[in-house]
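Here the complex is missing a single protein chain, while all its other protein chains stay put.
A, B, C, D and E are the chain letters, set down in written order, and residue numbers restart from 1 in every chain.
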Amino acid sequence: MRITISRRAHFNAAHRLHNPNFSDEKNEAIFGKCNNANYHGHNYELEVRISGEINPETGYLLDLKELKDIIHDHIEEKFDHKNLNLDIEEFKDILPSTENLCILIHKILTSQLDKKYHISVKLWETARNAVEYPAIN
Amino acid sequence: MRITISRRAHFNAAHRLHNPNFSDEKNEAIFGKCNNANYHGHNYELEVRISGEINPETGYLLDLKELKDIIHDHIEEKFDHKNLNLDIEEFKDILPSTENLCILIHKILTSQLDKKYHISVKLWETARNAVEYPAIN
Amino acid sequence: MRITISRRAHFNAAHRLHNPNFSDEKNEAIFGKCNNANYHGHNYELEVRISGEINPETGYLLDLKELKDIIHDHIEEKFDHKNLNLDIEEFKDILPSTENLCILIHKILTSQLDKKYHISVKLWETARNAVEYPAIN
Amino acid sequence: MRITISRRAHFNAAHRLHNPNFSDEKNEAIFGKCNNANYHGHNYELEVRISGEINPETGYLLDLKELKDIIHDHIEEKFDHKNLNLDIEEFKDILPSTENLCILIHKILTSQLDKKYHISVKLWETARNAVEYPAIN
Amino acid sequence: MRITISRRAHFNAAHRLHNPNFSDEKNEAIFGKCNNANYHGHNYELEVRISGEINPETGYLLDLKELKDIIHDHIEEKFDHKNLNLDIEEFKDILPSTENLCILIHKILTSQLDKKYHISVKLWETARNAVEYPAIN
Partner (left out) sequence: MRITISRRAHFNAAHRLHNPNFSDEKNEAIFGKCNNANYHGHNYELEVRISGEINPETGYLLDLKELKDIIHDHIEEKFDHKNLNLDIEEFKDILPSTENLCILIHKILTSQLDKKYHISVKLWETARNAVEYPAIN
């Protein structure tokens, strides 16, 4: 019985989109208000989905408390109330766009969960904008 | 023209997670607060998605009133304001986890709808926890 | 500067509405499906609002972490994953309706917070039904 | 790095479901209240999802401002505060059901976006009813 | 024990804002897109709040099933899938703005409920726009 479970979490962070290889004019043209040198921020809303087989003894795919703890320890503790550009090692050389943040969260969760699970991540930057990885099609 | 329609519904129920083959200690360790002998409960939120071809005469895949009535008669009437462990025949021998409840709802809807439709079910136990069947990947 | 802050929380519980002074027929007539002898349950959603003066040194009315902890320790720990009829002492003699639960939560919070604050509580039993105490007018 | 981004938008419109090839009785039987000759209306909520490769220089799949503008100019301006039956050329000969409206929106967006992207559209007619095109399976 | 209960409901309707005493230019200037001669529509979301004393025998202010039925019979049946300008007698001479619709709903509910209750109505025309009557201050 292959099934998918999902768990939601959230965290708040500051960031700025700025490519040091671009001129100031190009950064402003491409990133607009997201280029503000003093940073801005978001309440990120996260949905993690895990697919696999149900354990008939527990009726669970995976204990949601275990998934909740992994998300808390490795995602919320890492990103909550942080500045993505300055406080997160992985964004020293890549842009902290929602796309790249979604892929980074997927990478972290993949390293923490058993390889038998298929993992997908949806990350909302605002109530209207979101990113999913892997792509849905 | 293959398309997917979805319909949301909800119901409230009590349940308890307890495997009679486990010791009390193991039940407590695995199910935690969900093992409370006096039951606890949830507002279950349901999204049913049906895929198939549009009928050009009506512009409908399926009349949503018909789907609404099937969900009302076979899901809401069966589960709403019930104790899943004590009132639902199908949970006499299997655990009423959200995973198993989602699969049972899928089975009931499959028996009520034309075989030409592809059916999937997403069931939220809380605003943060959900299950989908069949698995999304 | 008098202001109001609000904090949301939630918990899941089972309950049953049944007045032992009524006949079975009268209980069924008045409480309907809520009278199910095996209990049913809800995801209760709570909004606590506190009014008072801002502290100019912190910009806070009250540290929200402190309010979050009070709600966690005295409301969530007490009611979450419980059976309101069987597990909660205060409902031994009064009906665990949403109205009475809302008043009980208000009473507990009043005993935990400084008397200088004005407290109000809104409690949703479902997405469509809620209770507020004190009354809004 | 293939990824999916999504953007939400909304618009309000009136419509009526009526097939001129049906008798009045058949229209009433099939479309019920949706057949009201004086029209009724909805707040349509739209989620557009675009899949493709991330641009490493910007961290973007596609600039969301660009997507926001395309949705504004070609969807919101076209449908918002309109009567789908009377004001929209494409519904002169086909029924303005949510299914057909979802397919029309998909067709318009496909004509406005680069062919390298995969586009999918989910359209809510009410908080409980939605349509997705292409079908999810 | 004075308390407030609330109940949510919704309905879909078409309308148009047009004052026959104004010129076409003035109607267009004041009402903009809402003046479209072919109508547009909304999913109206309604919250009804009733204040009064709890009945100690039932733990209820008022049976929510009774309130649900009154809202269904006198509000949803009257307005759902209707054209407010053409189908609703009360809007023959007054503008079907959200403000006037909110006051009309309040008047209807007042006529259906016991005079001992205090009634207030909040009506959302969209997720962002709402009206409350009586005024909150």
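What we mean here is this: a residue touches a chain if its C-beta (ideal position, glycine included) is under 8 Å from a C-beta of that chain, and two chains touch if they have at least 3 such contacts.
As the structure is a prediction and not an experimental result, all values here were calculated from the model.
In the whole complex the chain that is left out makes contact with A, C, E. On the side of chain E, the interface with the absent chain consists of residues 17, 19, 21-22, 30-32, 94-100, 102-103, 127-137, using the contact rule stated above. Across the interface with the omitted chain, chain C contributes residues 1-9, 49, 51-52, 54, 56-61, 63-65, 118, 120. Contacts to the hidden chain, counted on chain A, fall at residues 10, 12-15, 33-34, 36, 38-43, 80-83, 86-87, 126-127.
Rule of thumb we're sticking to: only the chains that are shown with their structure count from here on.
Separating the CA-averaged centres of chain A and chain C is a span of 34 Å. Multi-chain contact residues of chain E, defined as those touching 2 or more other chains: none present. Here, these are the chain pairs in contact: A-B, A-D, B-C, B-D, C-E, D-E.
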